[in-house]
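Reading through the structure tokens given below for one structure.
Omission of a single protein chain aside, the complex is shown with its protein chains in their original locations.
Letters are used for the chains, namely A, B, C, D and E, taken in the order the chains are written, and counting of residues starts over at 1 for each.
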């Protein structure tokens, strides 16, 4: 299906190019992930998703590294293979070490196990 | 919403009563779980779901106890509180001991943890 | 089902009491959450789950606050109501402010949305 | 594993061929998706699943396009890559435009986000 | 935790009140769901979520009824009890009949079953 193809920079309309430019500037990179190129087939969705992502993933009461770890935890829990690969690959650039990623995976595994124990034992709020 | 209410035996039409009778006979009981009473607001769905459940949960290459354990494993993994309560409460009648249920919960927790490790470490098929 | 009831300290055997004592000492509290009291009907599972939780949730390459946030992210994504209530209630004791929790929820919501966009647009790894 | 291979029409027994014929006639096509070819290693499951799918996905109080969109929403939410590819590829034949698919993906993403906000904020029924 | 309480109209600051006013006007109602009252403890999240929801759930290439059905499909699949109750209760106001809701539930159940068959039989894209 044509619209689910990837929109390359050279083929993009001005609205899409403006988002691409902001992504590259914000992320200090000169390439655009396929996630954004695919969303660009629906420019309004691209713009909305990027602006939301940019605003929420930047530092606030939580720093950007912590937010990235939370984002990966969701990707691992829901099994989004693309998300896991892109975000773990990008982690190092944000200062996330391999040891931190290992601990992240162990905590995500533990929490997924304990959630099922809480479900299975039908535990009521104290 | 009226149709999402529970259909009691005395208020049921003949099609629904026939299913209720079959449930009570199959399960050697004289009460009907709320799951069936709620589905009965859509009699076609009640009939289809009961017949499917009756056929698949009976003994085959897998015995009925094993199938019940598998069913609970899905209920715990997806967090269906109603399903867990009803099926663990009914387990004893099928010969499932508490020790078996404890092991079931431990295996379900382990599998949910290991699934996330497999996801997180992005493991390719060998 | 008896074994899915809660094991109170006064009724616990020495193995369970030893775990309860360690939980209260580690967490600087004199009460035990229902999660542990329910697991205690299977003392081996209680011991294993507590030791795993204690080891993994303590500070390492990631600090304990970050691990707690990751744990809550998994609980929210999988919809474990008990887990969310207990862990957000305990968050303040670990130094997690309300503003941090708000940002956590926003990031978890965003990641769950973006995971579905990545799924839906069938994005291949670059 | 042999039985998880695909059963081609020429190798199929009469029971399986009858289902394949019905699929091709119902869907106005002369090819069979791998989903059905895989299920055919268990002919009873093939027959049951096809008949259920045929009955439920046809027009009723909801038209067939709406049902297809609902089906894709479930596939995207649960991350079934095969299901998403097959059903979005088939969408155009049913009159689903690219713009409709874009809106579908945006609504599915929104709902998945809002579900987690509802979970995270532990909202009680009013 | 105070901030996870519900913000009532009379206690709301002007930013929150403006959102509440828009919700009531858009939805032709004089009450606010707890979902929005809970989000209001983080006014920025309330505003963002409402504006996104308002924009995406309004009619476009898909009509508002279809979007509502998709939204409920996600809520049912992920097991968000609050979301299901609020959205099925509101469905009638949007012209969704009980018969449509019954079909919705049947299609959601079917899709969740078929997704697992596709997973379990490890079906490759044709």
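Before moving on, here are some points about what is shown:
The rule is short, and it goes like this: a contact is a pair of C-beta atoms (placed from the backbone, for glycine too) under 8 Å apart; a residue touches a chain by one contact, two chains touch by 3 or more.
What you see is a predicted model; the values in this text were computed from it and never measured.
Along chain A, the points of touch with the absent chain fall at residues 79, 88-89, 92, 98, 101-102, 105-106, 109. Although one chain is not drawn, its touching partners on chain B can still be listed: residues 4, 31, 33-35, 38-39, 41, 45, 49, 52-53, 56-57, 60-62, 66-67, 69-71, 73-75, 77-78, 80, 82-83, 85-86, 97, 99-100, 102-104, 106-108, 110-115, 117-119, 121-126.
Residues 1-4, 41-42, 45, 49, 78-80 of chain D touch the missing chain (whole complex, contact as defined above).
One rule holds in what follows: only the chains that are shown with their structure count from here on.
Measuring from the average of all protein CA coordinates, the nearest chain centre is that of E. Rounded to whole angstrom, the centroid-to-centroid distance between chain C and chain E, based on C-alpha atoms, equals 27 Å.
Looking at chain A, residues 4, 41, 45, 49, 52, 77-81, 85, 104, 108, 110, 112-115, 117, 119, 121-122 sit in touch with two or more other chains.
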